[in-house]
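One protein chain is absent from this view; the other protein chains keep their places.
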Amino acid sequence: MSVIDATVLPGPEAPIDKGGPNQPLLIVKDLKKHFPVRGGILGRNKVMVQAVDGVSFSVRKGETLGIVGESGCGKSTTARLIVGLIEKDAGEIIYDGEGLGDVLSLRDLRRGVQMVFQDSYASLNPRLTIEDSIAFGASVQGLSDPLGRAHSLMARVGLDPARFAQRYPHEISGGQRQRINIARALAMSPRLVVLDEAVSALDKSVEAQVLNLLADLRAELGLTYIFISHDLNVVRYISDRVLVMYLGEVVEVAPVDAIWARQAHPYSGSLFSAMPSMDPDTRTKKPPLTGDPPNPINPPSGCRFHTRCRYAEAVCKTRVPALQPIAAAPDHLAACHLHDLSSGHEKAGKEGLL
Amino acid sequence: MAIVDTAPPVTAAPAPAGTGYWSGVLSRMLRDPLTLVCLSVVLALVLSAIFAPWLGLADPFKGSMIQRLKPIGTPGHILGTDEQGRDMLARLVYGGRLTLFIGLMPVVLAFFIGGFLGIVAGYVGGLLNTLIMRTVDVFFAFPSVLLAIAISGALGAGIVNSLVSLTIVFIPPITRIAEAVTSGVRALDYIEAARASGAGTLTVIRVHVIGNVLSPIFVYATSLTSVCMILAAGLSFLGIGVRPPEPEWGLMLNTLRSAIYVNPWVSALPGLLIFVTSLCLNLLSDGVRSAMNVRD
Partner (left out) sequence: MKESLVDIQNLDVRFTGARTVHAINDLTLNLGQGETLALLGESGSGKSVTLKTLLRLLPPKRTEIGGKIQVNGTDVLTLSGKALQQYRGAEVSMVFQEPALALDPVYSVGAQIAEAVRRHKGISRDEAMSTALDMLRRVRIPSPERRLRNFPHELSGGMLQRVMIALALACRPRLLLADEPTTALDATVQIQILLLLRELQREFGMGVIFVTHDIGVAVEVSERIAVMYAGQIVEEGTTQEVIKDPRHPYTRGLMAANLHGVARGERLNAIPGAPPSLETRPAACSFAPRCPLAEDACRATLPPVHVPSPRRRIACIHANAPVSAE
């Protein structure tokens, strides 16, 4: 088992590109998911949490889309909707040109889209050996030689199968477990991997190792990533484009360098300036926002950020801003009245604000 | 995080590859003296019950009018005789067969039936869960002793009827535990990951759920055995369980009751055995539980 072919995966089971290189690998249109929360006596008064409320975006083949936002913004729900772990209430999920539900079955979607979770321990069955955990998905999907696949994947993520194949999850470290989780996700040769805070629970030194591994795998296997994280530094390092979410909605989407240079939405601006400074001589003087994010059970009307936004005016409370390109760049989208000259916002279009 | 910090960091170096889970449980159990003592007491009782006919004991059914209620230590009857002059030692050993059988069998049956119901209710959820769990709740409304007496009373005395009524009594608590454990496991990421890999419900339950819920359900079931034994003996004591002349500890306790002033020590023997057995079963189940705790 010591000699392992590192370039294992493509073979007869390699995925077939149906839509061509210009077809985005994943298109999400107006995705909605509202969870009922019980309230009142006997749980009769149902309150809905608007976890994801009209989210649209697309992921091009081979790119990495970073999704950032605070707790309750709906980023994890979005991930679970894309992988089909929870059912959407409304909207479309189109994978390589085929809509989920009409042409594409859930089973086919799961061949192409896999997920890595945050908690490396909870996401492995404690009673299965590592090789069995990795091989499980491949054998479910009827792929040939699941154990052989598991072993070569283990070698690929940097764990010697001779030493680790028979171990149990509690016998290895957090970083090693997360490598196993990545191998498990790759066992079905997916094209899109959703990484939901996949490195957030790791120690910094281990996180860097796993990020290197993810970058290598992406290059070798031509993977596409959706990378969800609250750590902007990590998102900047690995992503090509960044999507910012707030209370179940997308507020800004832009190429990573563009948004780092200029955040078009006031919320993105606050989120970026809330990053701790790394220079002791220029420490943060004033917090960019006060208070906590509002509860997604009863989100504010109009623009959901208006309760915390320093540019908020009357129009922000009543009208929902559309996600549209800002004047300077067609691939930089923001949902803010400040960028819409016809919105009626007094400061709309003024330079230097954002 | 604070708790993580005090725990030693997990490293790759130790832990020889592939030490099985059950061998670990066994070795942990064997290191616990109290559990070991209880295990040997229970084993001795079970073995003597199984091999009773080959132990060279007196006939447990053969009485003698002149040998009635002999005290402990009588030559030929080491533990004395009962009110019909039958050998107490033989009756106690043979009685163990029935007592242990109707004391353990209902829990075993309830473990399978209740475990199945609970796992299904916990994993599938929704309407099915409501249906199963509310039905179970109905049985929960009665104290287990009353429920057992009521069902046995309705079915009539006899070994099979005792088995049925006790099984019904123990299905609800096991179902409830199984449901709680399963819905806890169901929320874990590895179930999500298995579902995301395209596995069907049955495959997920078979590979990922059962292995992880079985041991807590099993541990809980073992803790019920002592209660079940007492209940079974109680039913016989009340005359709605095993019928005379079958030797059974609860029944023997009842028939010897009248002799308590004549020969208290002999009369107390069946009760003592019930007490010791249920205590040992209880402590044994505690030992199993702590030995099954993987992460220590």
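As written, the chains take the letters A and B, and residue 1 is the first residue of each chain.
One rule holds for everything that comes next: contacts are C-beta pairs under 8 Å (C-beta built on N, C-alpha and C of every residue); 3 or more make two chains touch, one makes a residue touch a chain.
Everything numeric in this text was worked out from a predicted model, so none of it was measured.
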Residue of A:142, A:276 or A:330 in touch with the missing chain, whole complex considered: A:276
Candidates A:21, A:291 or A:330 - the one touching the absent chain: A:291
Candidate in contact with the missing chain, chosen from A:60, A:230 or A:262: A:230
Residue ranges of chain A at the interface with the undisplayed chain: 70-71, 173, 175-176, 203-209, 211-212, 215, 230, 232-234, 236-239, 256-257, 270-271, 274-281, 283-284, 286-293
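The definition used in the following text is that only the chains that are shown with their structure count from here on.
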Chain A and chain B: spacing of chain centres that average the CA atoms, whole Å: 49
Chain B - residues contacting chain A, complex: 9-12, 15, 17-18, 21, 188-190, 192-199, 203, 207-208, 211-212, 294-295
Sites on chain A touched by chain B in the complex: 80, 83-85, 106-107, 110-111, 114-115, 117-119, 122-129, 133, 136-137, 140-141, 163-168, 170-174, 176, 181, 184-185, 187-188
